[in-house]
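The other protein chains are all here in position, but one chain of the complex has been omitted.
Per-chain residue numbering starts at 1, and chain names A and B are given in the order in which the chains are listed.
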Amino acid sequence: MKAPVTISLHELAERLGGELRGDGELLIGGVAGLDQAGPGELAFLAHRKYRPKLRETRAGAVILSPAEVEHCPVAAVVVTNPQLAWARALAVLYPEHRPAPGVAPSAVVAPGAEIDPSAHLGPCVVVESGARIGAGVVLGPGCFVGREATIGEGSRLLANVTLYHDCHIGRNCLIHAGTVIGSDGFGLANDGGRWVHIPQIGRVIVGDDVEMGANCAIDRGALGDTVIEEGVKLDNQVHVAHNVHIGAHTAIAGCVGIAGSTRIGAHCAVGGAAAITGHIEIADGVQIGGMAMVTRSIREAGAWASGLPAQRQAEWRRAVVRFRNIDELVKRVEELERRLQEQENKED
Amino acid sequence: MKAPVTISLHELAERLGGELRGDGELLIGGVAGLDQAGPGELAFLAHRKYRPKLRETRAGAVILSPAEVEHCPVAAVVVTNPQLAWARALAVLYPEHRPAPGVAPSAVVAPGAEIDPSAHLGPCVVVESGARIGAGVVLGPGCFVGREATIGEGSRLLANVTLYHDCHIGRNCLIHAGTVIGSDGFGLANDGGRWVHIPQIGRVIVGDDVEMGANCAIDRGALGDTVIEEGVKLDNQVHVAHNVHIGAHTAIAGCVGIAGSTRIGAHCAVGGAAAITGHIEIADGVQIGGMAMVTRSIREAGAWASGLPAQRQAEWRRAVVRFRNIDELVKRVEELERRLQEQENKED
Partner (left out) sequence: MKAPVTISLHELAERLGGELRGDGELLIGGVAGLDQAGPGELAFLAHRKYRPKLRETRAGAVILSPAEVEHCPVAAVVVTNPQLAWARALAVLYPEHRPAPGVAPSAVVAPGAEIDPSAHLGPCVVVESGARIGAGVVLGPGCFVGREATIGEGSRLLANVTLYHDCHIGRNCLIHAGTVIGSDGFGLANDGGRWVHIPQIGRVIVGDDVEMGANCAIDRGALGDTVIEEGVKLDNQVHVAHNVHIGAHTAIAGCVGIAGSTRIGAHCAVGGAAAITGHIEIADGVQIGGMAMVTRSIREAGAWASGLPAQRQAEWRRAVVRFRNIDELVKRVEELERRLQEQENKED
């Protein structure tokens, strides 16, 4: 895939902090997979299981680890973490689009909002009073920033993002379209059968280098704040309820829901479509499998999972019936144990 | 947390209909948790398990039930339902922000739409012809109201909300950002392997005092209407398919999906991430656990649940294999029963 930037392999290797093997004058002007890359293109070896593809690659150069150099038929950039070098190479070859500073004529900025002159506010952006938009911030079309909200330098809200009043986004965050930050938590008091809204007076505090995918929903705290620490990465459609606390550098895949007041540690990984109940604690370094149902605190690092993988519908139906009767099955086994014991006693 | 309003404890107790204990002249200017509140702040006792915190609180005053008065070292407002009184106290101390009446210059109102002069239409709001916006309604930035849709007095659509044509929102509703009301139901006819869209000609009818969280999606009826009765509360990312009927004062937590034509009773509670199949009926007063899979009608009030809580991954893997073989296990037990019976018969 053709890149907007062309760079010599020599310079690329230097920028990646990698060791160059082969012709440093080679010009790299794009990237592709190992089996599709052509002469001027860069590829990378993600895992040694793809070594056969490496042996046959026609790429201009390959990013790989020291152990793979001997299998590489073309030029190479040798690094200890090929995936990380690949991420950086892509950032060099396909530099992020940063729209020019300035406020679009159709943007609506309330008096009393502070907009750094280097920020970009796209068409139909709305910023309320008291909001502070930092240097280099990008607010894409249709984004809304409520009163007194703040966005740290370099952060980007891509399109139709809603940031409610008083919430805070750190520096260099990336928030994808349709995401909502700061909606009310689901706080209800019961008045003889009718639900009464409990005003949600906390905020959402998002640290630096946080990413959120599309159509996430992050509720503000009821009392106190919802906190997403630095370096957290959320995929699409993640729901974070009020007063949740997500520790630094935790990654949460798509469609995960986290109920209120739960505290998730740092460096955790949560698989897609998992659901985590409220008022529990997950330790640092916990990995939770896709679609897992987390109902209790997890006190130590390690991998947790639940759920039953899909099987043929007919078998599944039978298994469901068996599961429903599992209590009875246990009783039948107990009865067998009792009768057999009786038999054995007679023998003696 | 400092409140925009300061009120004497005397007056607050009166407004909450509670009994005052202690110095009525005390000024309350904020709220906090029992263990964090200082002299001018209000706290509340949610549950008697927090009684130890109550005994040590340094709050100015505490909202609590009669049974707890004797354990309270500071002033108190005594009520029968402390959580409800707390909700009301917050509403007094942190009054809801209501933007001024008027239509923002960048809002686009089609000829033939009726906008009450006391309504607020924020920047980039779009209202189509024939829509009727009631007294005191707030339409936040980027909201869209389709032709002939109506919104009852006092309702608020916060930002980037989409209300499709012909749908109806009752009075005093609160709809959070990104929510979509009135999209087409998933109605498809099959034409030799190709799906053909079935026009969805029904509406969504939302009663009074309904709340919806962020990024919900409520489909219009195929024929006839999708109905959400008064007082229903939906959390974030709830999906309601066509022709669903949700009874009054039912609360539905985040990430729940409800398939088409299902009828949920009044005063139900549905836990987060539950999935409810189509064309079934749930009685009044049913409680459904988080992540439950509801595949059949539930005819009586009571608590229902399903799903397997997360366990260590290694144990889970083993259990999954056992579950797959549960049918075989039952057969082994049957065989044991037969053989043991034979043994016992021989004895006789």
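Following the convention adopted for this analysis, contacts are C-beta pairs under 8 Å (C-beta built on N, C-alpha and C of every residue); 3 or more make two chains touch, one makes a residue touch a chain.
On a predicted model such as this, the values are computed, not experimentally measured, just so you know.
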Across A:29, A:101, A:130 or A:272, the one contacting the chain not displayed is A:272
Interface residues of chain A toward the undisplayed chain are 1, 31-33, 81, 83-84, 86-88, 90-91, 94, 96-97, 104, 106, 122-124, 140-142, 158-160, 174, 176-178, 209, 211, 213-215, 231, 233, 235-237, 249, 251, 253-255, 267, 272-273, 290-291, 307-314, 316-317, 320, 323-324, 326-327, 329-330, 333, 336-337, 340, 343-344, 347
The missing chain sits against chain B at residues 106, 108, 124, 126, 142, 144, 146-147, 160, 162, 164-165, 178-180, 183-184, 186-191, 193-199, 201-202, 215-217, 219, 223-224, 237, 239, 241, 255, 257, 259, 275, 277, 287-289, 292-296, 298, 302-309, 311, 315, 318-319, 322-323, 326, 329, 332-333, 336, 339-340, 343, 346
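Keep this in mind: only the chains that are shown with their structure count from here on.
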Given that chain A and chain B share one sequence, their CA atoms superpose after a rotation (degrees, nearest 5) of 120
